[in-house]
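Please read through the structure below; I'll follow up with questions.
One protein chain is absent from this view; the other protein chains keep their places.
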Amino acid sequence: MVSLADPILRMRRRKARKGQGADIIQKIAMVMAVLLAAAAIFAPLLTPFDPLGQSLLARLRPPLGFERYAAGHLAGTDELGRDVLSRSLHGLRLTLALAFAGAVIGLVVGGTLGLVAGLRRGWVEDGIMALVDMQIAIPFTLVALLVLALMGSSLTVLVFVLGIAGWEQYARIVRGEVRRIAAMPYLDAARTAGAGPLYTAWRHVLPNLVSPLVVQFTLALSNIVILESTLSFLGLGVQPPQPSLGSMVGLGRDYMPTAPWIVLTPALLIVLLTFTVQILGDWLRDRADVRLRER
Amino acid sequence: QDLTVGAANVSSYIDPGRDHSNVGSQFYYNSFDTLIDRDHSKLEPEWVPGLATSWELIEPTVMELKLREGVKFHNGDEMTADDVVFSLNRMFQATFPPYVVRAKDRFANFTGAEKVDDYTVRIHAEREEPLWETLVSMQQAMIIPETYTKALTGDPDVAEDSDFEAFSLAPVGTGPYRVASFQPGETLVWERFDDFWGEQPPLESANVVQVSETASRVTALKTGEADIITNVAPDQLSLIDSDPNLKTEGSATALFHVMIMNQNHPKLEDPRIRQAMSLAINRDALNEALWLGKAVVPSTHTMAEMGALHQPELTTFEYDPERARALLDEAGYDGFEITYDTAATYYTNGLLAAQAIMEMWADVGLNGRVNVQDQWSGNDPEMMARNWSNPMYFADPFGSFGVMWAPEGPSESEGRFNTDAEYAEKWERFRFSTDVEARKAAYAELMEEIKQDPPVLPLYRPFESWGMQKSVNWTPMPGHIPYVLDFRAGSIALAGS
Amino acid sequence: MLRNPPVLSVKNLHVAFGSVEAVHGLSFDIHRGETLALVGESGSGKSATALSILRLIEREGGRITEGSIRLATSQDPDTTVDLASLAPAALRKIRGDRIAMVFQEPMTSLNPVMTIGAQLGETLMLHRGLRGRAAREAARAALARVRIPEPERRLDQYPHELSGGLRQRVMIAMALVCEPDVLIADEPTTALDVTTQAEILELIEGLQRKLGMAVLFITHDLGVVSEIADRVLVLKDGDLIEEGRKSDLFAAPQSDYARELLAATPRLGDGAPAPLADPEPVLQLRDIVTSYGGGGPFSRKAPVTAVRGVSLTLGRGETLGLVGESGCGKSSLARTVMRLVDPVSGEVDLLGSQIEALDHKALKAHRAKIQMVFQDPYAALNPRMMVRDLVTEPAYLHGMVPDGGRAAMARDLLERVSLPADAENRYAHQFSGGQRQRLCIARALSVSPQIIVADEAVSALDVSTARRVTDLMARIQREEGVSFLFISHDIAVVERVSHRIAVMYEGEIVELGEAAQVLHAPRHAYTRRLLAAVPRVNTNMTFAGDASEAHAPRAHVPS
Partner (left out) sequence: MIAYLLRLAVKAVVTLFAIVTVTFVATRLSGNPIDTFLGEGLTAEGRQALIDYFELDRSLWHQYIAYLRGVLSGEFGLSFVDRRPVTAVVLERLWPSGQLLLASVALTVVVSVTLGVLAAVYRRSWIGSAVMVVAFAGYAVPSFILAIVMVLTFSYWLNWLPVVGNDTWRHFIMPTIAMSGVLIAALTRFTRNAMLDVLGQDFIRTARAKGLGELRVVLKHGLGNASITVISVIGLQIAGLAAAGSVVVESIFSWPGVGQMLVNAAILRDYPVLQFGVIAVAVAVVAINTLTDIAYALADPRIRLARA
């Protein structure tokens, strides 16, 4: 019978929801997420040192427990004698802020374009999808490079660049979803009820986009963290002396053989951050896709 | 006897006339000769015959040179006066734009070269020239083959621009190594040139590979993939020195890292502010921290290489935070932001120094911000301050300060430095006086002007280091311009040969 | 008759999914040459039982918690192996060789990227060790056996190149390729048209007679049961309710549940509502032509003309039934009437206004007069809207109710379709299929329409649920004089509700008349064919008429 869905679906949903707790890795990720967010938000309160405060006489001091440890600098000092831990936490803060801002921009730009493409069809859709194809064909690092080289890498430009980094992903997802939803009978139902396109988009299409977008948003977050660090590697990321996780790693990499601690803390934070976000994103995706959980 | 060099940079073309970059200067001396050479093991200039066996001034403005006979170019052509005249005049009477640039900033006094006979040439100057040998021994005056070059493209009898373009990718000289292969920005392979006129060099071949990433470069040295690596930052020295198979060599190179300031920026017009920017910087502290004290902090724009014109007794630049504060007060500095531009990686420790300087500025109440951009901003009217380097292109104050800060020179053209008639007059005396004392005095006066209305602050002579296998016996020589990789006889030796 | 040991014997079978038990102690035997039908409504555990026999249930996340499934060995019918505890390797030898299975969905049960030949060959190689030519020949023979035209050519085709009926034949051929002792058919015809269904049933019956295998036939359709079964098991919520010979069941059902099931099953010839005398026309269609695609120069598909010159009139208070096989254009007609697609030509006259060419704004005023109820009650309700908003949305959009009045209106509507008033705060997924369809009707009623187009409105529902929904519609018609355009491919259901019936075939109305006339004196050959294909009860028992029941394809077979 066609209506097999009802009891099975309900049961699966229940199972899925119960399943949430089961995975230890996901639990750990959630705890990590809270810790990281707290560390970022309260960085100014948590850190004993000014992240920009230099001490040229105490450069490159190793972390606690090593010879030449400089008192108070638990994670050591960097190439200008700044406290690595303080910088890392402030870096985490900036990186997270950047990632959020970037992901939101991507969401708005890509989401809007995808929505328009999905709803309008015709040449509008073709045009937008051609843009998407183009974006895919030009490696984004190059685009970023060009824009940053052109406009100088101020924070605003950087946010903008990171923001448009993932727009085409959003656009593709939204368009696909919109088209899928557009084929759903409940849109026909709304139309026969007299709903106009704006009402339909707002009331019927958007709410159904929320969960795929949330998933994409988390993925974009971690992608942006990585992208920011890659741009920093190329000298185009957050500019010194301002610390971001990416720029600390990017600029500190020359010291990896001699003073690995400069890179270690921020690199660890990057890995933790992206790892956490990815797992949360995947968890959200599995949750959103009932079928995936069941098989 | 082969050798591999891991270089931070390999240039994108090889033409000694066109180039004056820190990257390019690494490569010319092995493949090209000048007419007059100098003993590079000595700091004081000691002229020795190069492609010319003798030279004399037959008039105050004319030098006649006797050419060495039997000198072969790498392509087998024999060098004659035609080649020399062609090489010199491509600079002195330049038409190819990249040459024009170089002609203006250093060869302006030379009107042309002329062939007397197959092995005699004359160089004509417009005015009496106090720096004959120095200028003739410059990298830009190296000799290239005429027939070969002209025949590279188009009409084989005419030197088109495209000939010079082509030459820079397939360079041919008279030096002890010929360029066997060249991938711009990647690799350069030298092979011993058997018909070299002088003493045969010790290496069979040498291979320069660009390895831009510091960690990779150090690693390549450690794994033995490279025998020498360039651009070792002071912080990496201990790493290499601690390895029993490796060692480092270095010297405070004949170049200043400088901070330039825009005299014409509306907010910096008051010289007191620029003086304060300068006085606030504790260059000795930078040296101690970033260069482990190995760099040299000058009191004025001078260096020992300049021989008679070395004037360390002048104090043009100093550290005096108290005075800086006072000057700012006097000038009514209101806390506006001063940007300090720097490239991300071009200068060793450049970015670190920039950040440290911001702290030092903050100490005296200056509100500075580092602005990292790879784009050259020295000609941007918005530019307030930035880092730069001022190499010694040849051993004279003119070859260092003089090239950049001449009236209507590059700095003035870029609109961040002003000169007046008085400055021009002093500059004339400094440039053309034949009496050394007169030149010294004039230079001191110029320095005083710079002190009063500063457009520049030399930070230090950076300590440039090379890492190498213990078996390699090489060290930078004091008589060279910065960065030259000199692999000629007597300059390098490999143990166990 | 000699004692005939069962070929398959299930004892006290318990199946659980996680902690939920789906089958609670089922026991039955099947003998060689016998067809045992397993009936019950959705979720009663039919498939769970079938999958347990092959031990495929573990792959679906279930478990046999208790009981035995004994299969007679091929050498000696008196010795048996217990499938419930057999080792995987031995089990694999039995699957496809001694016990084979045909699944419900022919569209998705074949591997889309392998040719038919390859898929058949796989089984042959596995169990018969045939390869190359021999395998191909055997595969061809298997296809020929299920009477697939041009079997040779089919071997190199992919599933998507075949129609649904052909695919189901391939499935059967694949199941029978090793001539199994037991064939399990899990709703093998549910996804098919009545006419195709009749052919498949006949095929299975014929093959069974020829091969003498035992068949476990799973269905929820009593009509099908009456056609094919020897014995019947009735299942409800995992419990065996009734077991017996087919004739006994139809003649004298023992349990209440079986009786209820029989009663709800619509039977052709039960009689239709009497035709109305000259009702005032509310909807008139003239020469409607509708086609899809062929839009721009880059369009992928050639245009498909789904409706070809249809003219119809619907009277006030009347129900017009529209029947026809899948893909004949019924939904397209409905969508045209609703202006969800624009007709290529023709006129739609709604209560005196021509609406076929109105633009969106002008149309809106007319939308309140005509509403639609869709086939799939799951997809027709936005899963993220609350019931209150769902059912009042049309009225709200037409400004018939202020924002603040929606709750009250929703309660009123829910009451009219006999749903509890507290349902207003729930979401669609918290209702059963029948309840959802009621929500759809309530939603349509919110604007007090004069016409409701019901496109397969009960096809997705259980017989008993469907019965309750059609009753509800009849009541609404009685109370409010609403006209229905009632679309279904199931003639028995259509008969029960329609004053008049229109038969559609390949986009055209081939026959239109009063219900009794169309059903008893069909004029058009297609109508006769349609009627003949409806499964009939061929016991000489209680039911004088024919039995048939609603079955709706989940994925429609494209024609």
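For this structure, a couple of remarks:
Letters are used for the chains, namely A, B and C, taken in the order the chains are written, and counting of residues starts over at 1 for each.
One rule holds for everything that comes next: contacts are C-beta pairs under 8 Å (C-beta built on N, C-alpha and C of every residue); 3 or more make two chains touch, one makes a residue touch a chain.
Keep in mind the model is a prediction, meaning the values are calculated, not measured.
Note that the absent chain touches A, B, C when the full complex is taken as a whole.
If you put the hidden chain back, the residue from A:A37, A:L74, A:V104 or A:L145 that touches it is A:L145.
Considering the full assembly, B:E165 is the residue among B:E64, B:E78 or B:E165 that touches the omitted chain.
Contact with the chain that does not appear here is found for just one residue of B:A81, B:V218 or B:M384, B:V218.
Among A:I41, A:A130, A:A183 or A:V210, only A:A130 touches the chain that is left out of the view.
Across the interface with the omitted chain, subunit C contributes residues 51, 54, 56, 59-60, 88, 92-97, 100-101, 103, 105, 108-115, 122-123, 126-127, 158, 160-161, 171, 174, 298, 300. Residue-level contact of subunit B with the missing chain is found at 6, 12-13, 97-98, 100-101, 104-105, 161, 165, 168-169, 183-187, 209-213, 215-216, 218-220, 222-223, 225-226, 374-380, 388, 403-404, 408-411, 413-414. By the touch definition given at the top, subunit A reaches the unshown chain through residues 23, 25, 130-131, 133-134, 136-142, 145-146, 149-150, 222, 226, 229-230, 233-234, 246, 249-250, 253, 256-257, 263, 267, 270-275, 278-279, 282, 291-292, 294-295.
Basically, only the chains that are shown with their structure count from here on.
For the pair subunit A and subunit B, the distance between C-alpha centroids works out to 46 Å.
Each chain gets one centre point, the mean of its Cα atoms, and the points for subunit B and subunit C are 87 Å apart. Averaging C-alpha coordinates per chain places the centre of subunit A 46 Å away from that of subunit C.
Shown for subunit A are the residues in touch with two or more other chains, of which there are none. Residue positions of subunit C touching 2 or more other chains: none.
Residue ranges of subunit C in contact with subunit A, taken from their complex: 17-18, 20, 41-43, 61, 187, 190, 220, 335, 338, 340, 360, 364, 367-368, 370-372, 374-385, 393-394, 397-398, 429, 432-433, 440, 443, 447, 459-462, 551-554. Those residues of subunit A that touch subunit B in the complex are listed here as 54, 56-57, 59-60, 79-81, 149, 152-153, 235, 239-241, 251, 253-259. Only residues 214-215, 218, 233, 235-236, 238-239, 285-286, 288-290, 344-345, 351-352, 354-356, 358-359, 370-375 of subunit B touch subunit A when the two sit together in their complex.
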